[in-house]
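One chain of protein is taken out of this complex; the other chains stay put.
To keep things simple, chains are lettered A, B and C as they appear, and every chain counts its residues starting from 1.
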Amino acid sequence: MQEKNLITGAQNTWCPGCGNFTIQFALRNAIRGLVSEGVPLENIVLVTGIGCHAKMSDYLGINSFYSIHGRTIPVATGIKLANPELTVICCAGDGDAYAEGLDHLIFGAKRNTDITVVIHNNRVYGLTTGQYTPTSPFGFRGKSTPQGAPEEPFNPLTLMLASGAGFVARSTSRKMPHLTGIIGQALRHKGFSFVDVLQICASYFNVSELYDRQGYELSGHDPSDFTAACRKAEEWDYNTDSPIAFGLFYQEAKPCFEERFSRHPVSNVHPEEQIRAFLEKKR
Amino acid sequence: MQEKNLITGAQNTWCPGCGNFTIQFALRNAIRGLVSEGVPLENIVLVTGIGCHAKMSDYLGINSFYSIHGRTIPVATGIKLANPELTVICCAGDGDAYAEGLDHLIFGAKRNTDITVVIHNNRVYGLTTGQYTPTSPFGFRGKSTPQGAPEEPFNPLTLMLASGAGFVARSTSRKMPHLTGIIGQALRHKGFSFVDVLQICASYFNVSELYDRQGYELSGHDPSDFTAACRKAEEWDYNTDSPIAFGLFYQEAKPCFEERFSRHPVSNVHPEEQIRAFLEKKR
Amino acid sequence: MYDISVLTGGRAGDGINSAGLLIAHLFNQMGYQTYLYFDYPSLIKGGHNFTITRAAEQKIGAHRDQCDYLLALSQDSVDLHRHLLSDNAVILFDSGRVHGQGQGIPVEAILKAEQAPTVMGNSCIIGAFAKASGIPFDVVETVIRRQIPKVPEKNLAIARKGYEAVLEERVIPRVGTTCCPLVNGNEAIGLGLLHGGLDAYVAYPMTPTSNLLHFLAGAARDFPLTVVHPENEIAVMLMALGLSYAGKKTAVGTSGGGFCLMTEGFSLAGGAEVPIVVVMGQRTGPSTGLPTYTGQTDLRFVLHAGQGEFPRIVVAPGSSEQAYVWSSIALSLAWKCQVPAVILADKTLCEGTYSLDEKAMIVPGTGDPAKPGSSRSYRRYEMTENGISPLQFPPLRDAAIKVNSYAHDEDGITTEKADIVRLMTEKRKRKAQALKGEIDLLECVKTYGMGGARTALLCWGSTLLVCTEVARRYGFGVIQPIVLSPFPEEQLKAAVAGVRILIAVEENADGQLTLLCRQHGIAVDIHVDKLDGRPFSVEELGARLKEVS
Partner (left out) sequence: MYDISVLTGGRAGDGINSAGLLIAHLFNQMGYQTYLYFDYPSLIKGGHNFTITRAAEQKIGAHRDQCDYLLALSQDSVDLHRHLLSDNAVILFDSGRVHGQGQGIPVEAILKAEQAPTVMGNSCIIGAFAKASGIPFDVVETVIRRQIPKVPEKNLAIARKGYEAVLEERVIPRVGTTCCPLVNGNEAIGLGLLHGGLDAYVAYPMTPTSNLLHFLAGAARDFPLTVVHPENEIAVMLMALGLSYAGKKTAVGTSGGGFCLMTEGFSLAGGAEVPIVVVMGQRTGPSTGLPTYTGQTDLRFVLHAGQGEFPRIVVAPGSSEQAYVWSSIALSLAWKCQVPAVILADKTLCEGTYSLDEKAMIVPGTGDPAKPGSSRSYRRYEMTENGISPLQFPPLRDAAIKVNSYAHDEDGITTEKADIVRLMTEKRKRKAQALKGEIDLLECVKTYGMGGARTALLCWGSTLLVCTEVARRYGFGVIQPIVLSPFPEEQLKAAVAGVRILIAVEENADGQLTLLCRQHGIAVDIHVDKLDGRPFSVEELGARLKEVS
């Protein structure tokens, strides 16, 4: 099942022109980068939610846990806690991580679990045929809101900054090399890494033109400056038509969640002895 | 069941010295304020979660929906959508609103539903006898973390600001008049109002001394300045020992969620006619 | 007796479901009863989709495997379905995409000539189909004008070109003059809820009930209805309970995975007596399973979901008419008895399109809810003889309306006293009795063709119509409990009396109704199961019955 080019034989069923293809190859290439630095391929685990994005589990020939809608992050946290040697990556959708399972995203950042979360933020529910999500613009006419979405979007970057994320970046499926680079950095960052990928949904929300027109790559920005990161993140509110920065907004080294659990040396003591000792005290 | 002094005959079972008493009377007085301005008492609805805080439903002699753990806000949203004339108040715990049901809190702010959310933030699970919550300090030795909580707290104020809340305030059960004033303002604010109340838990987290020593009332702060609000909110991280501001951090007038739903005039047309019309098109 | 099946195949995104539906409308105009089965994988574009549009002179609600016409918009449609074609099958295909036997239609060229977008390809196809099957062009025109009212002229021009592109092969005659509304199960449920007085619908998208959300979101333009799509199913359920508490008749919709997340709120509804209706569309499980396929594997889950014991309504309609009628009843009874109700459907029913028999859409009255008492002394959980307390909503002058998830007294104040808890448990038991009484007044168990039948099929939900059709051929009777909670034990016992061999047909492996019957002292002799997420076709069920009986 582990394929040399990391792509399985599963038939790919994304729509033509879908931004997921770019993310797939960027992620694949970033993983190859890790492997070339000596990370054993079998130490890499992918966790996906449910949605178009999640098909990544079928397409990449690596360990994967194809989870349920909205629940990538707790699964990834469990895997990392079980074995901190593993490199754990979440591919989550915006419906997935920003609606159904938003709480887990915030707790992932708060705990600083050393996992990388890639959000395929196409700003729409793709697989359920086009409803508004928490990052769809106000008034979005999706199938559940034919008269226009009644809510403004939130800004996932500012939310992540407020939640304590130590690596906050944004890229887009319109810029494969940039995306590959950012995912590579995210994978190497020790701690919770968050990458919001503005992904094109060819079928339900194709705003390529917007991202091409307004997008620009961050430069001269100091990712260690929290306040600057907040101001930069606020530049575009996922709603109106302002410049959209791509790059690393914020990075900070902090202790990771899994390091805070004491690792017991593998013991040869059969639990029965310890149980007996416990019972002795209860007598 | 509607009592003149707004307090029911139910036996009060909070611990002696519990900060909930202060919140109860502050809230009662703030409600009286509304009523004295002409809001019919029966138009006020209280929604509570599950926890010590939630007993407010039993103690206040007003309409109440004693909900389940973590779920005040969706219930309140439903009530407000059903009847925008109602004044809807949530009393939620920190375990309740910051852990179990965090997503709803963020969506409440995002949607700007016109409800008032009072968080009884005692920074501990009271009713389940003292475990760490998302605002307990790092290393907190609760019953589930006898070796110390492995996570830093998050800052609910910055989270709320990042989520789009239009009214963000903090007070404390140590300052009854201040608290009464803030809740009164929150009730009058049209839109989602968030009040984090640093509440003393006499049994499991009594940090009265800290709040008295470090607490101060905001003055000279411009609540219409978002950036200033963020900086002020960051002053204390719910973990370390810095000054703790009480007051209104941020206020902004915005359209409310429930206003964005078209209200149909009560129609005399029996649905059967409309159903027939629909079926006609399907023939 | 005419009985015609048309298989239309293509890629996702080709509008195959619309094509199948347009063909159903052609049949509808020709006086046929129709049924449309839509088979599609969980993807948006590409892949392979197909519909089977079936037309017959009798009411039908199942597909046949043998197809008389194949309309192929992709090569797969020819390659994958060869074995389904009857010997003289008429094959039409898009000659730009497909190589094969039959008549080609140059769809792309026609669209190009008319400067029309790809979506109009369907008009071309149905034009061609009409010609090949001898359906007059004016029928095509009627269908297009009614069903694609936006740009009828252009569509008509294209349909005409399709019509002219092929030769007549086998004539489908007109068999009647009435034509029925064609609605899918989701629409029938939605209309039934609206009939029952639905004020609000709250849902998070999930196949197979997403289209109910879409339908009602659209209907909110015409009906006094609030439709909300919140952040997740937990919010859905709790928001709905808030709406219900404040006086709105509210329903939610989901499938198994989303229902899991609603179970805690479901128990709250049961314990706090806040009425709510859940439209629960089953699909193939466990877990994500096959999102776009069917199953009947969640009956026992909905019967027992939520901690604690409380009365609930579970109805499983088996046709679009029943979906309409029982959705209305479920809503009314949920409010009358202040209990949660589940409308248990599945992908087959939700997404299948049926000729609707308007004469069967008569909803029996369920009487008025309990009279409210005076407001000064209002007690939300007042003890009454039948366990049902008067239901009032805020604002109510001089009253505090308190609902409570804890054990509570009549005022809705928390209590931990053993005697009050026992009284409240007994109140809920009396309410369960009252609910059973309501249910007993209705025809909860339907029987078909039982006159002297010694063998009967026992079924529930969407397998009803495949069962009745196959049973007719074998001379079997059919027994269908529509209500599954409270269990209509007496009605079902009466229905099975005299049956020698009772064969349960269920699209699951465990035999969930079979076990439920056994629990009520009704023995099922044979259980016909289904393990692959596909609905029974007429042929398959026929063959399975031959095997076992």
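To be clear about the criterion, a contact is a pair of C-beta atoms (placed from the backbone, for glycine too) under 8 Å apart; a residue touches a chain by one contact, two chains touch by 3 or more.
Note that the coordinates shown come from a computational prediction; the quantities given were computed from them, not determined experimentally.
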item: Displayed chains contacting the withheld chain; value: A, B, C
item: Residue in contact with the excluded chain [from B:Phe21, B:Phe107, B:Tyr125 or B:Tyr211]; value: B:Tyr125
item: Omitted-chain contact residue, chosen from C:Asn184, C:Asn211, C:Thr288 or C:Thr348; value: C:Thr288
item: Which residue of A:Leu27, A:Ile50 or A:Cys201 touches the chain not shown here; value: A:Ile50
item: In chain C, positions touching the absent partner; value: 41-42, 234, 255-257, 259-261, 263-264, 266-268, 270-272, 282, 284-293, 295, 297-298, 300-301, 303-310, 405-407, 416, 418-419, 421-422, 425-426, 429, 508-510, 515-516, 518-519, 521, 531-534
item: For chain B, the residues touching the chain missing from this view; value: 13-16, 50, 52, 66, 68-70, 99-102, 125-129, 131-132, 134, 143-147, 202-204
item: Hidden partner chain, residues of chain A it touches; value: 1-3, 8, 10, 40, 42-43, 45, 47, 50, 55, 57-58, 61-68, 71, 74-83, 85-86, 101, 103-104, 107, 261-262, 264-267, 271-272, 274-275, 278-283
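The rule we apply is simple: only the chains that are shown with their structure count from here on.
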item: Between chain C and chain B, distance of the C-alpha-averaged centres to the nearest whole Å; value: 40
item: Distance between the centres, which are taken as Cα means, of chain B and chain A, whole angstrom; value: 30
item: Residues of chain B engaged with two or more neighbouring chains; value: 101, 103, 107, 261-262
item: Multi-partner residues of chain C (each touching 2 or more other chains); value: 220, 231-232
